[in-house]
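Below is a slice of the complex: some chains, not all, each in place.
Chain nomenclature is as follows: A and B, assigned in order of appearance, with residue numbering initiated at 1 for each chain independently.
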Amino acid sequence: MNEGHDDHERGPNEEDDGTGDRKEFSHDPVGHVEVGSGMTVEELVAEYGHGGIGAQTLQEAVDIYAEMLGRDDVTNFFGLAGAMVPAGMRHVVADLIRDGHINALVTTGANLTHDAIEAIGGKHHHGREEVEGRALREHDETLREEGVDRIYNVYLPQEHFALFEDHLRGEVFPALEPEGTVSIRRFTAELGRANSEVNEREDVEERAGIAAAAYENDVPVYCPAVQDSVLGLQAWMYSQTTDFSLDALADMTHLNDLAFESESAGAMVVGGGVPKNYVLQTMLVAPDAYDYAVQLTMDPPQTGGLSGATLDEARSWGKLEPTARNVSVYADATITLPIVVAGVRERIDE
Amino acid sequence: MNEGHDDHERGPNEEDDGTGDRKEFSHDPVGHVEVGSGMTVEELVAEYGHGGIGAQTLQEAVDIYAEMLGRDDVTNFFGLAGAMVPAGMRHVVADLIRDGHINALVTTGANLTHDAIEAIGGKHHHGREEVEGRALREHDETLREEGVDRIYNVYLPQEHFALFEDHLRGEVFPALEPEGTVSIRRFTAELGRANSEVNEREDVEERAGIAAAAYENDVPVYCPAVQDSVLGLQAWMYSQTTDFSLDALADMTHLNDLAFESESAGAMVVGGGVPKNYVLQTMLVAPDAYDYAVQLTMDPPQTGGLSGATLDEARSWGKLEPTARNVSVYADATITLPIVVAGVRERIDE
């Protein structure tokens, strides 16, 4: 074969693993992944680090995120897009807030809507695919007739939206009305307070969730596209008959001050969309940029969209420091987020 | 082989194509795609219709979109996400507006930012990958030092953002300031007016673009997450020293009235994100739902995210009529959008 002819004379023992004084290549062997019964998630993550492709990026994500959370001088920004609450990631995020690991949360109106529905006692459901041995596929027309909304393989009865409306009109909007036009952060904080109180008062089975945890811990929840959700539709309907309204720009001062005052800054970005960009863009008006960044996404970079773009691309914009540690894990975030959080928790000995 | 043993006795001439009275299967043969020199895009699309997989979905997209645009009683909503202006799709969209084919546009602050940069004479550039025979890969650090922002394979010199700031502060904000808090649609309309005027006054090579076309044709441009963009950052900075601000909810009445008053409604959704959902969710508060929907996306449905979700899923939510014609084309929208538009224009004989 055309490569390696010169090496034919060398025996296996003379093999030098190709290090030399090469620019691109240096000796760092892949040590194969080993798995066994009873291993912890952190042990699994350490094994990933021996491997390549996605496994290695996931170990690197844990490593970087552990460094972000382990250092006292890092302000942690967290972007949460995608159907992460319907997918069951609500407590994972809420507990990070409770443990002081999130200093600012950027998320979608949809995640806040679904978070509140659970806080007041509503449930999402696993979409059944088999009934009495007979396979059923997702019949969206039938679901419509049955009053059930589908989010991939998760079902949500539409009646929960009516209860959510009651919650907003009973517990959230009245408290805000006297203030007239408020910031979105003010709105999400009030939602968090109400979720927290109703959850406790009604003794709801599920814990109060993300917005409640943020409220209880004074963590700001930014939701730039709040009007693009059922939460936003409700806010609009309420604004029709009252003085209530939302200021689209007011939060940027607050978020940018946070970035400005950070000694060091880290970004954990789950999914793409507005939360990802909003977390990153704040550095365009700050003197420095992110020192750490991790993204967990399944959007491919080759579409040219922001959601799948590498974090290196963000470096060209000055959103990351030139020397920032960063990694992108291209795999289902409903799988990778719990691994990263469990791995980091074990690493920082919680 | 275990299938077809019963058929062994039949000769080729008795072959009946397997129709019978089957429920799932009916005779509709794939006729193979033929391509030749000089064929028009519409002829190509007709050939796609003979094929299967993605080709067939693209033909169906043309068919549905032609029906949407060909009927006088259909109100056309258009969602535009992704880096479509940097990717060169600016005139495709602007010309649809000019020709009366878009009644409401929902897009991102990023697309409006890049649209305005071109309107005032700025240019995006093809990222060079080879210089004097020597291959270069994207060095984002180097780009940062050179003051160039990268969007996948498109480069944008950062100095254009300063000129964009001048444009906003010189031509756009002063006109709005007396009004105090305005709707986002009011802001994008004023941006369109300013783009249009500067473009003409300065005799800029490129046409005035999307926002200008919308302004000139009284087409509303909704931008729910405007703060998530350089356009939004500029609006925020201006709001710091003036009475200018943006109302996050005000546009929803306008958009929902449009949906409410539509005899029939069609949605063309390019990319996912906020524009896709905002176009679709307006039907949650309207008496009816979309009669037509086409989406061009490269996000896969299996992440569970809204961006890649099928339009059938939207049917379970009541965003599409049970009988709505709809199709999702899973392929790069920078490739499929021009085909769909060229094909439809030929079909409706423009």
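Here is the rule we go by: contacts are C-beta pairs under 8 Å (C-beta built on N, C-alpha and C of every residue); 3 or more make two chains touch, one makes a residue touch a chain.
Bear in mind the structure is a predicted one, so any value in this text is a computation, not a measurement.
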Overall number of sequence copies in the complex as this file defines it, 2 displayed: 4
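Rule of thumb we're sticking to: only the chains that are shown with their structure count from here on.
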Footprint of subunit B on subunit A - complex, ascending: 81-83, 86-87, 110, 138, 140-141, 143-144, 148-154, 181, 184, 224-230, 232-233, 235-237, 239-240, 245-253, 271-274, 277-278, 281, 284-285, 298-307, 309, 312-313, 315-318, 322, 332-334
